Each structure stands twice: as C-alpha cells, then as structure tokens.
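A single protein chain has been removed from this complex, and every other one stays in its place.
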Amino acid sequence: MVALKLGMVGGGQGAFIGGVHRIAARIDGCFDLVAGAFSSDPARAHASAAELGIDADRSYADFNEMAKAEAARADGIDAVSIVTPNHLHGPIAEAFLAHDISVICDKPMTATLAQAESLVAAAEASKGRFFLTHNYTGYPMIRQARQMVAEGALGDIRIVDVNYLQDWLSEAPTEDNKQAKWRMDAAQSGGGAIGDIGTHAYNLACFVSRLRATSLSATLSSIVAGRSVDDDARITLQFNGGARGHIWASQVAIGNENNLTLAVYGTKGSLRWAQENPNVLLFTELGKASQIITRGGAAANSAAMAVTRIPAGHPEGYLEAFATLYREAADVILTKDLSGATIGIQDGLVGVRFVDACQRSSSNGATWIDLR
Amino acid sequence: MVALKLGMVGGGQGAFIGGVHRIAARIDGCFDLVAGAFSSDPARAHASAAELGIDADRSYADFNEMAKAEAARADGIDAVSIVTPNHLHGPIAEAFLAHDISVICDKPMTATLAQAESLVAAAEASKGRFFLTHNYTGYPMIRQARQMVAEGALGDIRIVDVNYLQDWLSEAPTEDNKQAKWRMDAAQSGGGAIGDIGTHAYNLACFVSRLRATSLSATLSSIVAGRSVDDDARITLQFNGGARGHIWASQVAIGNENNLTLAVYGTKGSLRWAQENPNVLLFTELGKASQIITRGGAAANSAAMAVTRIPAGHPEGYLEAFATLYREAADVILTKDLSGATIGIQDGLVGVRFVDACQRSSSNGATWIDLR
Amino acid sequence: MVALKLGMVGGGQGAFIGGVHRIAARIDGCFDLVAGAFSSDPARAHASAAELGIDADRSYADFNEMAKAEAARADGIDAVSIVTPNHLHGPIAEAFLAHDISVICDKPMTATLAQAESLVAAAEASKGRFFLTHNYTGYPMIRQARQMVAEGALGDIRIVDVNYLQDWLSEAPTEDNKQAKWRMDAAQSGGGAIGDIGTHAYNLACFVSRLRATSLSATLSSIVAGRSVDDDARITLQFNGGARGHIWASQVAIGNENNLTLAVYGTKGSLRWAQENPNVLLFTELGKASQIITRGGAAANSAAMAVTRIPAGHPEGYLEAFATLYREAADVILTKDLSGATIGIQDGLVGVRFVDACQRSSSNGATWIDLR
Partner (left out) sequence: MVALKLGMVGGGQGAFIGGVHRIAARIDGCFDLVAGAFSSDPARAHASAAELGIDADRSYADFNEMAKAEAARADGIDAVSIVTPNHLHGPIAEAFLAHDISVICDKPMTATLAQAESLVAAAEASKGRFFLTHNYTGYPMIRQARQMVAEGALGDIRIVDVNYLQDWLSEAPTEDNKQAKWRMDAAQSGGGAIGDIGTHAYNLACFVSRLRATSLSATLSSIVAGRSVDDDARITLQFNGGARGHIWASQVAIGNENNLTLAVYGTKGSLRWAQENPNVLLFTELGKASQIITRGGAAANSAAMAVTRIPAGHPEGYLEAFATLYREAADVILTKDLSGATIGIQDGLVGVRFVDACQRSSSNGATWIDLR
C-alpha cells in the first residue's frame, strides 16, 4: 500500500484534536503528513511544522496559499485535514475543494447553515471528496450494531436513545483554556454542547438506526451562569417510520468524562453500547438472556470484523475508531468506491440542519420543527 | 417490641404485590397479619385467607364489612395494607380511615385526581395515619443520597435525571396475565407507564433532591399497537430553585427488567444510583476521582445506617427496602412521630397531580403545565 | 401454612448472625421464635429475650436446661437455631438432638474434627434433623448454576475457582469488636479465615459442581502481625473426576467487603457469579457470546425459580437466600423429604474435615493431604 500525502490546517501547538487526527492518519499507514498551515499565527505555524518534521517549504501560514501551492506541486497533497474552530471549516474546505483536493473535516461541518449550503455546492463542483470525522461511527461495535439493525435483528425500531455527557465545562473555564475558549464563542463554534457533542449524538443515532428525524423539539440551556452558548441540550425526535428518539447532551454532568451511550429498542430486540468501554455491545432478544457481543469475539459480524485490527480481549479505543475513518477515506480516494460507511457532505449538512433546528426550536419554547 | 396487628385488602391468590407487602411486613417483625379481604370473589378470598393462616372469622369478602368489624373488635387491626388495583385504593382507604385505622397503601395513591382529593380530606379527618409505599425510598443508598443532598455535598442542584425502564409489556400481554390486564385498563389503573412506574420515578426525584416540579411537559405514547394506555413516557421538568429534570419511563424497552436509575447533578458534585444493584452509590466531586459508596461501608452516613440491617458486602434488596417502609410506618403509628422519611398523604397527592398534569400536557402536544 | 416453633441459642444483644437468622426465619413465615438461651450471661439472656418479645418462662440462661424444658412442653419448639461461637455448636446441637429437636446450625459445624464426628453420631441417633446454614447455597443463581452443571451445560468440569475476599480484619481489631474477638481465638473458632469463610467457599464449590475434593494442598497465613489464627488461605484442590480447584479466602484484602466469587469451567462452557451482585449469572458456551442470566429472567431454570420470590429486576439479597434455607428446613421437618438441596450433617462433616486437612497441610509446608 502506498500512503497518500496529507496536509493539515489547524492543529498547531496547544491544540487537541489536531494531534488526534495525526495519530489517526498514521495508525494504518494510509497517509503521510507532508504539509500544513498549523496556525494562523505564522510563528506558531512554522514552529509546529518544524516539530512535526514538515519541510519548511510546505509549512504555510495561510490556507489559501497552501491550497494553491500544493495544487501546483507534482507531489502535492491528496487530502487535507481541517482541525480549526468550526467557523473556519467551510471557507477552508472550499479553498481546497476548489483545487480538487479531498477534505477530511472535523465536525460539525460548519458553524452556520449558510456555510453548510455553500460548502455542499462547492463539494458537488469538485473532483475532491469530502469526509466528516464523526469518529464514533468507526468503532467496531457500532458497525456491528448498524449491520444488525439493517438485518432486522431488532425488528422495527421503536426508540433510539442517545446520551452524551461530559463535565469539563461544569464551571466557567479559566482564561487560558484554549479548547473551551473558542467553543464558548458562538461566532466561532456556531453553538455550545449542541454543536460540539449533540451533532455526534444525532449522527450516531442515524448511523446505527439508518433513520432520520422528521421533526424535533429541543431545549438548549446555559446552565453555568454567564455562559452565552448552551451547555446542556435535550432533544425529542420523531423519526421516519414512526420511531421516537431522545438525545441528552450535557457538558455540566459532573462525573461523566466522555460518556456517550446509545440504546436502540425495536419490536424484537435491543442494542446498548457505551463509548467509554467500546469493545462490548449488549444485545437482548425479547424473551431471551441478554448477550455480551465483543469486538473480535464469537458473535462479531462481518461489518465489525472489517474494522477490527486485533483479537478479542485486547481493547481497541478511540484512536483506532478514528483511524478507521482515515483508512476508509483513503480507500474512497484511491478507489472512488462510495458504497462503504463513510460520513460525507450530506451527513454534514444533516448535522448542521439539526443544530439549526434545535436552536430555532429552543428559541421558540421547544416548539416542534419540521425537518423534512 | 410488640408487633402491630395488620389487615390486608387485595393480594389473594395469583396476585404479585400482596405477597411482597406480606414479606415486607414480616421482615422486621413489626406486624402480624391477622385479617384480610384478599379478594372481591368470596371463594378466592377465603381460600387465600386459609392459605395464609388467617382465622376464618377474620377473613372478609368485603372491605367495608372488614373495616367495620375490625374497628369493633378489642383486638382489631392497627393498620390495613391496600394492594388492589389503583381505582379501589381511594374508597378502601377512606373506609378504614373512617374507623381511625391506619392505612398502608400501594402506589399510585388513587386512579384519579378527584379520588386523591377526597382521600386527602378523609385522612385529615381521621386519627389513622396514611402511608404510601414508594418502596424505592427505602433503599439505604437512597437515604444516603437524600442526606448528602441536604448537607450540600452536591452544591446547588442543576439536573435530576430518572429513567425507569422495563420490558415486560413489549408485546400485547396474553389474556391470562392478571398483572398486565388491569394495568392496561385505564378505568382501573388511571394510566399506563406514567402511573405504574412514572410516579415512582417522580417520587424518587423529589425524595432525594427535596425539590418539587413547578411545571412539566410530557409525551405519553402507546407504542404497542392497540394499547389504550401509555407504555412509554417522557417528561421534562422544571423544579423550584431552577433545577431541570427529565424522566423516562418505559415498559417496552427490551433488555431492561426493572432498570430504575437516578442521577442528580449539582454545582459541586453528583450522585448516581441504579436499583438493580442498589447497594452502591456513585459519588463524584468536581475535580476528584469518583467514589463508590456502599451500603454499610466506610462512607455510609447516618441516614443510610439507620435503615441498614446487615454488614457491607451482604446485599440487601427490594424486600428489605420495602420492609423499611413498614417498619417506619409502625414507628409512626406507635410514636406519632412524623419527623422521619415516611411517604404520606401529601406525597400521594403530589404523585396523582403529576400523573394528571402529564396526561393533560401530552393530550395538548406536550404543552407546559404549571404545577404550582 | 402453620409456622413451626423455633428456639435460638446465642444471638443476644451485640451479636450479628443471630439477627440474621431471626430475619431469615421470619421472611417466609415458616417459623415463630418462641424460646431462647440468647446468652450464657443470664442478665443479657433475659434482656435479649424481653427485647425479642419472648415469654419470660421460655427465656433460658443454659442450653441444656432449655433443651430439657422445651422437650417437656406440649408446645415445645420444633427446631433450634444455634448461633454461638463455633466451639459450642457441637455440644449444643447434641443437647437438642438428644431430645429429638431439629437443629439449624451456623457454620462451620464444629470447631474440631472430634466434635464433628461426635455430632454425626448424635444426629444419626436422633429423630431430629440437622441443617447447616451455608447460606450462599440459597441464592437463586447458585441453584441455577447447580442445575446447569447437572444437566451438562458445561460439559465435563475442568476447573472450579472460588475467591472469598474480605477486608474487615486488615488491622488488629479493637478490643470491643465482639465479632472479631472470638474468631481470633482458635479455641473458640477452630481457625481463622479458613473456618469462617474458607468453609463457605469450599461448600459452594462442591454444591455447584457436585464434586468433592480427593486431595488438597493449603497455605494458611497470619498476615497481620501478632495474629494467632490464619487470615489468608490459599488452597489447591484435586476433585474426583479430574477437575482442579483453587480457593483463596482472605480477610485482609482491602477494598473487598464480602467479595465471594465462583467460576466453574468445563469442556463446553463456563459459569461465573459474584455474591455482591447475586441476581446475575454469566454463562458462556464455547464459541458463543456470553449470556447474562438473571434471577427471575427469561433464562432462569426451574431450580432458580423454585427459590425466587419476586420478579426479575427487583433484587433479592443475602437475607432472602438465608431465608430459603430456613424454608427448606421447615419443609424437611414437616415432610421428612430429604431430596432437596438442603445442607446437612454430612456436608458439615465434609467442611470440618476440609478445615482440618488445610491446617495439617499448611503445617507441613503445603503438603498434599488425601481426603478420600
């Protein structure tokens, strides 16, 4: 396998998610990071590049310049990872797509619906591909669940319930908390908990159930005094086909680190999964003992095994799930085969519409918003 | 300790909760069951009485007759347990209270708000005491939680989240399922999941947090086709003091037997508890490792120890928690001291008002109902 | 059902296990406590009796006197519970058996092998029955496991592994710890951890597997400085039929309250159970997903259901398991049917021989002791 050439925008010194993307890109050896605009601050950008072993002539301080220069090189990048605050995702993605360079973008896709719609148009006009890193979809047990639902193991879906609980914003963050700072600024983030983790929750609900909400009612709260964005979100959903759904996303639920849980209930059975111990999936058929399905174990199905690296009992984690998205992006870029489980531009649009609908609903007393 | 004399209405052959009450009444030796109207069917009533070792002259086929006869005896009962379908709770309780006999009544207090209000008046006019068996309040770790909240261990309460999930009504029950049958009939039950388990959830939320809802928005669903009462309920709550709450009660959540969970989040910490493994309580203070508090263990507080029978590591269960309510009822009857944690007539009224408000809200598109 | 009349020796004020026996005797309504010699100290004996509502003329200060007096009464006791320190079990049991009064005795059966053999002879000569309260055998999931093993669900048994870990003796107990005091005195207890909890572990291994050790090698340690009895025991076992076994019993394993766990591994499958959450049993068939069998749940078998009081999801605990032994004792006394799962005089002898063999092995450098 020849590794693809990867660039990155954002993710310089002091950032969190950039490092995650870099490891994820490396794990399966599908990408070599060769270029970057790691910061909008030139000094920090070049220092970060040097630290990462990037050649100086491929370290940029401006993403437009980077897109143009890389597109002009014979050995230019095949894809770019975008790991900036949300409001920059759209403009940066468009800049690279304009040069037919594929984009691997952190979620949510954009900070506003207008940006999302503009980006969809840009993606349609480009030969580059667009991938959104809803990384929880990369867990083998999530793939297992998705396939089991599709095969009818649960019967007709009645209820999809997703909680995504954190506690790192239980108090007003200190001034120097870079991660918290831009997320607390609606202009940069487009929203609080609803955008940061609510979109993951909704994406996961749809990915596993293969359903989509037809309407929703949301209550977004700013529980910590003085906070301008939401830090707690409750969303009631109506799905196509009649299923009900509920999402609770909170960043002030003390004692929860990254407690994302999924439960899907059908007429014949149910599936339950928790991200903090992601290698197990609980499956119950009505009238039978619950079963513990394990990654790589006796009951793992083909969808799970396709993204499993090591034998059962040796836990794979967050970085491997993330790496699966990178590997699948590489496969699509190389083969043009879009039949897999990758999350793309339409999913991104669905996510931004979800945030927008939640904000409109909440502003109007949790009124129901039609999503069809 | 001299045991009090107990009667029972309902709970004959084939019933479930009657047997639970009888064991609960026996565990601490506070009550002797000496009389009963175990069924409205005289043959079944007397056969049940004989089986239970009740003297034939204290086996009744009619509760009014029983109230009158027992009140007239020198050795008449001190209290009566009511374990019939919900719509009979009110009339029966009133019959005994009219003779100043104390009442220990299963929940919900009544099937309708009118019945509840009538019963409150009857209780106020009686020298008998009224106790409602919201049995989950009897668990030592629930008492622990309640005391910790009162002492400020969590700071100001922000969120109370209670799920009560079962799966025994995931399909239409068979004809001979006596437990299911009357619960599916709104005239007898007063409601479906909302009355049967939703009231437990709301009572628990209030008991631990010492808060009360000022308003709510509810969606009650009948997920199984052809069902006339709700089997799935979602309630969003606003509490006095500003806390938010959420209750999810479902009887169609396959894989959940009696999965009642409580989480209380405050400004300083949180508590999490699950009924199916009730001897542990998870406590997290912001910025510290979570602690596993155990019944009888090193961190058990005085409220928990007061209702703990055996040392840590030897699990106490559902019947012991239930027995605690019986013991506390006996204490009140003997001492007239009402300062404890007993659940009484006002709590019962609050519960029926909750059901009523949920039904009104749900009928009006989940509109907010004021509870003040 | 008419309740049997029960007496008790030991279990006065300040004792632990006496109270447990009294609750266990009450739960199913099979016994009425009507007589007792609750202490060898007359003042304490009579004060305890009064507190328990025992008529003064049936409160005794001497067990021999009690046995004689009760045997002489028309309404004399049917059975006596013995809840004294271990070294008194044998003499007391013999006193009552001599009058054909059945005995329900706490474990271990006796403090010495000589006492055990004497008691076996006494039991054989009596019309009274002898029951030993290895209470963990009363858990429904243990009955489930025993039946599954008997039905061949595990194939041939290869390994039986039992751990019984506590921490309450991690330090030298304070002077006033009555429970610890007599247990630390070999003359009264007959041994430390090996007798107090090791016998439970071995009994459970045999009860579920229906195997018996043919030889063993043991290391008994006194880990806390200055302790004259063992507080940590490791025993390797060879069972009939070729299975291997291991028991670890410790009273100095900090963080373990009463952590008794059982695992049975066969050629086809395995079972795993933990006493602190006793309502679940993990069952794995080779090559399949593990199953969570629950008390009262869909996969509960007839042996488990026979000792289950309440529906799945409402936890039964230690006291209910203990009560099952009392109920079964009542059944045997009333029906003379010995075909059930009760633990009797021969099991008691097996247990005392186990302790004796462990002590001899450990004294000789963990040499193998033949038990056939």
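All chains are identified by letter, namely A, B and C, in their written order; residue positions are counted from 1 within each chain.
Here is the rule we use: contacts are C-beta pairs under 8 Å (C-beta built on N, C-alpha and C of every residue); 3 or more make two chains touch, one makes a residue touch a chain.
What you see is a predicted model; the values in this text were computed from it and never measured.
J.: Of A:68, A:309 or A:353, which one is in contact with the hidden chain?
T.: Only one listed residue reaches the unshown chain, and that is A:309.
J.: From the listed residues C:98, C:299 or C:366, report the one that touches the chain absent from this view.
T.: Of these options, the touching residue for the absent chain is C:366.
J.: Check each of A:189, A:267 or A:294 against the chain that is not shown and name the one that touches it.
T.: Going through A:189, A:267 or A:294 one by one, A:294 is the residue touching the chain not shown.
J.: With the full complex in mind, choose from C:221, C:277 or C:301 the residue touching the hidden chain.
T.: Once the missing chain is taken into account, the touching residue is C:221.
J.: Going by the contact rule already stated, which one of B:91, B:297 or B:344 would touch the omitted chain in the full complex?
T.: The missing chain is touched by B:297.
J.: Spell out the interface residues on subunit B facing the chain that's missing from view.
T.: Listed in rising order, the touching residues are 283, 287-294, 297-299.
J.: Contact with the hidden chain only, please: which subunit A residues?
T.: Those residues of subunit A that touch the unshown chain are 1-3, 16, 19-20, 22-23, 26-29, 51-53, 166, 168, 256-259, 275-279, 294, 296-297, 309-320.
J.: Mind listing the subunit C residues that contact the chain we can't see here?
T.: Looking at subunit C, the ones touching the missing chain are residues 158-159, 161, 167, 170-171, 217, 219, 221, 223, 232, 234, 236, 244, 246, 248, 250, 252-255, 263, 265-270, 272, 282, 284-286, 290, 365-366, 368.
Just so we're on the same page, only the chains that are shown with their structure count from here on.
J.: Suppose you list every residue number at the subunit A-subunit B interface; are over half of them used by both chains (same) or under half (different)?
T.: Subunit A vs subunit B: same; shared/all numbers exceeds half.
J.: If a residue has to touch 2 or more other chains to count, which residues of subunit B qualify?
T.: There are none in subunit B.
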